[in-house]
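Note that one protein chain is taken out, while the other chains of the complex remain in position.
Then we have chain A:
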Amino acid sequence: MARTRKGVIAAAGALSLAALVLTGCAGNNGNPLSNDSGSKGSSGTITVGSAAFPENAILAYIYADALSDAGVKTDVKANIGQRDRYIAALKNDEIQLVPEYTGNLLQFLDSTSKVSSSDEVYSALQTAVKNGGGGKLDAGKAEVLDQAPGQDADSYNVTKKFSDDNHVTSLADLKNVKGELKVAANPEFATRPYGIPGLKSTYGVSATLTPINDSGGANTLKALLDGSVQLADIYSSDPSIAKNNLVTLADPQHLIAAQNVVPLISSKVASAKVKDTLNKVSAKLTTDQLSDMLKKSYNDKEASDQIAKEWVKANGF
């Protein structure tokens, strides 16, 4: 008997706790998608979503601000989560627009794709989006607009001194370098096609991996600067590249798939005005511009919406 009563009390406690958590979520809008009563795009408002990292959130606010300035009603649901989450949100019409990266989105929609140059990736992506990407999107209901010149892709970087001493400005130059080549990158770089194996098969360069698990962060940078490694994999829009005078090696054989910034949009809201505005935005988004904005986010701790507002203003929208 005692046991049963204890069980009942425990169950009641668990239930009330769950209720508390649920109401808490609804109350403070912890889930960016939970509070969308009636805003399902039908009212003419475009809801811009974003992945959960600063650069993507900044881009979402830029799209929203530029569109507002052009007279389109917008709303932002930033930091939704990972790709599978926000693509599902686009499919469900909870959002209608999201800043994306061509290579990664193509891989997500069509994992068999092998193309890597900007143009090839972009045209393959257009097809994949139109076909619905194996059911991840509804066929014919979404499209990508013009891609921006700016990229946020993996990139091989060397110090200015290493570049000058060895006359290296491109991955193709590496095979002439005498001595050991170590690359600091995440552990998966040992097996990924754009990592150590690709360096060998595409450029004939033998390098060894120095695994540092911070995705091209401060420890990777430190290893490159103190000479523990000769190369480092750092995201191309990372402000630390310019700050430390690093030389990003050119990739003439397109070892690394292009990751141009591109707007993914529901076709039903993609009016001529919306398309025109977003294409103008994309035309001005270079990798340097992305890097500048990230610097404000990382170093100056500015809020994403504020950084976006400044950029939109400075670029005359």
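In the analysis below, a contact is a pair of C-beta atoms (placed from the backbone, for glycine too) under 8 Å apart; a residue touches a chain by one contact, two chains touch by 3 or more; residues count from 1.
As a working rule, contacts and distances are computed from a predicted model.
One chain of the complex is hidden; its UniProt record names it "ABC transporter permease subunit", one of "Cytochrome c oxidase subunit 1", "ATP synthase subunit b", "Putative membrane protein" or "ABC transporter permease subunit".
Among the residues A:T74, A:Q96, A:T210 or A:S291, only A:T210 touches the chain that is left out of the figure. In the complete complex, the hidden chain is touched by one of A:T191, A:S271 or A:N299, namely A:T191.
Hidden from this view is one chain, which touches chain A at 184, 186-188, 190-191, 209-214, 218-219, 222-223, 226, 228.
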